[in-house]
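Below you will find the structure I want to go over with you.
With one protein chain removed, the remaining protein chains of the complex are shown where they sit.
Letters A, B, C, D and E name the chains as they come in the text, with residue numbers starting at 1 for each one.
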Amino acid sequence: MSEKITALDLPQGELSDATRAYFAKCEEKLGLVPNVLRAYAFDEKKLRAFTDTYNDLMLGESGLSKLEREMIAVVVSSINHCYYCLTAHGAAVRQLSGDPALGEMMVMNFRAADLTEKQRAMLEFAVKLTEQPAKIVEADREALRKVGFDDRDIWDIASTAAFFNMSNRVAAAIDMRPNAEYHAMAR
Amino acid sequence: MSEKITALDLPQGELSDATRAYFAKCEEKLGLVPNVLRAYAFDEKKLRAFTDTYNDLMLGESGLSKLEREMIAVVVSSINHCYYCLTAHGAAVRQLSGDPALGEMMVMNFRAADLTEKQRAMLEFAVKLTEQPAKIVEADREALRKVGFDDRDIWDIASTAAFFNMSNRVAAAIDMRPNAEYHAMAR
Amino acid sequence: MSEKITALDLPQGELSDATRAYFAKCEEKLGLVPNVLRAYAFDEKKLRAFTDTYNDLMLGESGLSKLEREMIAVVVSSINHCYYCLTAHGAAVRQLSGDPALGEMMVMNFRAADLTEKQRAMLEFAVKLTEQPAKIVEADREALRKVGFDDRDIWDIASTAAFFNMSNRVAAAIDMRPNAEYHAMAR
Amino acid sequence: MSEKITALDLPQGELSDATRAYFAKCEEKLGLVPNVLRAYAFDEKKLRAFTDTYNDLMLGESGLSKLEREMIAVVVSSINHCYYCLTAHGAAVRQLSGDPALGEMMVMNFRAADLTEKQRAMLEFAVKLTEQPAKIVEADREALRKVGFDDRDIWDIASTAAFFNMSNRVAAAIDMRPNAEYHAMAR
Amino acid sequence: MSEKITALDLPQGELSDATRAYFAKCEEKLGLVPNVLRAYAFDEKKLRAFTDTYNDLMLGESGLSKLEREMIAVVVSSINHCYYCLTAHGAAVRQLSGDPALGEMMVMNFRAADLTEKQRAMLEFAVKLTEQPAKIVEADREALRKVGFDDRDIWDIASTAAFFNMSNRVAAAIDMRPNAEYHAMAR
Partner (left out) sequence: MSEKITALDLPQGELSDATRAYFAKCEEKLGLVPNVLRAYAFDEKKLRAFTDTYNDLMLGESGLSKLEREMIAVVVSSINHCYYCLTAHGAAVRQLSGDPALGEMMVMNFRAADLTEKQRAMLEFAVKLTEQPAKIVEADREALRKVGFDDRDIWDIASTAAFFNMSNRVAAAIDMRPNAEYHAMAR
């Protein structure tokens, strides 16, 4: 960890036992501690709020599969050209789908992918919410219901797309660097 | 609470004692339970992750005053034309500043306001982060340092602007309605 | 009137009797002389051309109600983030409708408002004309006719939206400041 | 005059003597009655408000030459891709300058023209005011003062650019057609 | 040829006999050697690659008429505000159509022109491909097929629109100046 993981110089105190344990679990399950967690660790309250939100959103119960949530993450990050999130979540799409090209398509242009009509509607909603949030109207929600999403699914699509609009901007603002390991994963 | 506060139909279970107590405290301190909390309350885990993030960000310790954080909230929401956040946080700017016109300026165009050079730099960073996150470079961070912000302040500016880019999009996606009380507050 | 109402330093001569009488009538009917009139008063020919255009457009006979014309004014000004016009015409919407929240919605995002299909079509036309005038085609006019507007109404919608695209830019260019009284009106 | 000059069907009453005289004067001085005047003539009050504004702005006293005002007109209309105004005012630039290529450059891309620094600053201000009115700040006015414009000139630059942002939109909204004669003028 | 035709200072060697012959042929057929050819002539390999591409595209066999290809050229150049291409290809539209106003409409706003449904679809495809290439989907190709274009025509529409997106940018980057003769042609 000699390299800087953000452009900011934030004094890093001693990690608490809880955080150390959490990082050890990351290491064990993912093979690494995502740099985003190290970036937030200068303030454990912020770290915990972030992981609570993230874990519920991306790993909790949902009508969307984990892969679909990762697809939304990458498509939003593609619009925002977020180096951190495209790297980390692009790897996740490759891993969860077992399809390296699918990960690339989400990073580059999801319209190149051979998706179901339902997935396509989900991603187009995420695109509009990212690019023109002020122009979302009832017809946009209806389009999601029409292809089979229920209102709880709409909440999850919205929350996931919205979360990465936040995350992309935190990463951009502080030049957050992804772990080098992501690049080679699941190619 | 007979009116719908979002466009989604999400089954609302019994609130836990903890949430009931939290809402009672809101009522006492703010005179209302912000509708955003009622909107998240269909799932208490999501509600807690949201309030933990929000309270740390907007009420926790920071080199930025509460008013400055609210100014960022409103300026970001103005770009995204978010009815919920402009209403609720516009009221907060009016209240914290005791200057109704300042609240209106943040909602309409912050460039009309008579701000310090430091505040102006803070808001211009928030604008660029909102409109063109991919184009943030070191020079943008340097501009903040030059007017007197330290790296922890930059984190807080970035996190606040990023958070409302999320929040604006959740609100837009589900047509979240602000409490009617906000409109008349602190005029 | 000690404060500057624009960023320009334009020598203000003696007002003519006619203009003085006009301003007295404003004072009597509106409780103030709108700063836009004071701004134009450095040249009475320009002032008269402006008021002739404005009064015909906003107060003259039309298939659109005065409230509807004010709604167009505010929606256009919201896109252009015009502090002067949002303040003055936001107040007018609150006053004419007797609904403070409606004024706020026009300022923030008219899509949040519970409008008739006809009003929505009228405002969507104003938005497109503001954002992408080059892309207006016959189908856009047809959409207005379909919800019940006749060709004279289309002229009025177009003229009103176009006028505020002018007015917003004059105000932006010279940093025109609205009268402080508007903020508290009809809340 | 058998061809329609706008897409709207507006009942045209008998013209008043004053208007008939005005049109005769146009015919005499310009060789034609500009279609924009015929378009407004369905309501003589609107016609008069329009011509009063237009004549003061484009023909009245100003620190800007008539050619410079026409250059602003065309540059704004180029951004808005307004067929009517580009045709009519492009002809005016060709005529007033005696330089057909200059007219074309204003229509196509004024940055190709060999202008004075002062004219370039004037046109860049008009461009920013057209594209991003909300972002005009004191520094933009200062840039005009620095190249030699006084505050009255700034008013005129602003008013002219703003006026064509109106005019372009009226023309776009109703598909106003320029007189065929303009195309061949001053080539 | 004393005036510079680009902003770059590129050493121009002796022209080969083949190029001299080619330029003589241009002179004979067009009355001029297009400056774009002189601009590329500093390197004959580049010149030949350019003319081979250009001549096949614009003069070769195609389901699109030469006029239609020129219309695409001008419409794309209008979006990109390319002075060189609008001048040269605007003249070509005037010449091939024998309709000076049509050339102007393509330069200014093709939506003002009275086109067939098929031509309109062709140009709308060129516009979308220019403005938002990432958003082209199968439905856009289907729209072309529906009005009667076959897949080879789609190739030609796409290639022509794409080519001028290249050419416009070469011209913009080096400030390429069109031959003065174009302005007066076919008026």
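What we mean here is this: a contact is a pair of C-beta atoms (placed from the backbone, for glycine too) under 8 Å apart; a residue touches a chain by one contact, two chains touch by 3 or more.
Source: prediction; values computed, not measured.
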Quiz item: Taking the complete complex into account, which shown chains does the hidden chain touch?
Solution: A, B, D, E
Quiz item: Who touches the missing chain here, E:L30, E:L67, E:V170 or E:A186?
Solution: E:V170
Quiz item: For the chain left off this view, which of B:A21, B:L59, B:V137 or B:A180 is in contact with it?
Solution: B:V137
Exercise. Go through chain B and note every residue touching the omitted chain.
Key: 134-137
Practice problem: Name every residue on chain D in touch with the hidden partner chain. | Solution: 109, 111
Exercise. Please give every residue of chain E in contact with the chain that is not shown.
Key: 7-10, 45-46, 48-50, 52-53, 56, 60, 80-82, 125, 129-130, 133-134, 136, 138, 141, 151-152, 154-155, 157-159, 161-163, 165-170, 172-175
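Note that only the chains that are shown with their structure count from here on.
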Quiz item: For chain D and chain E, what is the smallest step count along a path of chains that touch one another?
Solution: 1
Quiz item: Counting shared numbers against all numbers at the contact of chain C and chain D, is it over half, same, or under half, different?
Solution: same
Quiz item: Rounded to the nearest 5 degrees, what is the angle of the rotation relating the C-alpha atoms of chain B to those of chain C?
Solution: 180
Quiz item: CA centre of chain C versus CA centre of chain D: separation in Å?
Solution: 22
Exercise. Could you give the separation in Å between the centres of chain A and chain D, each centre being the mean of its C-alpha atoms?
Key: 50
Quiz item: Residues of chain A that touch two or more other chains: which are they?
Solution: 134, 136
Quiz item: How would one label the connectivity among the chains shown: line, ring, star, complete, or other?
Solution: other
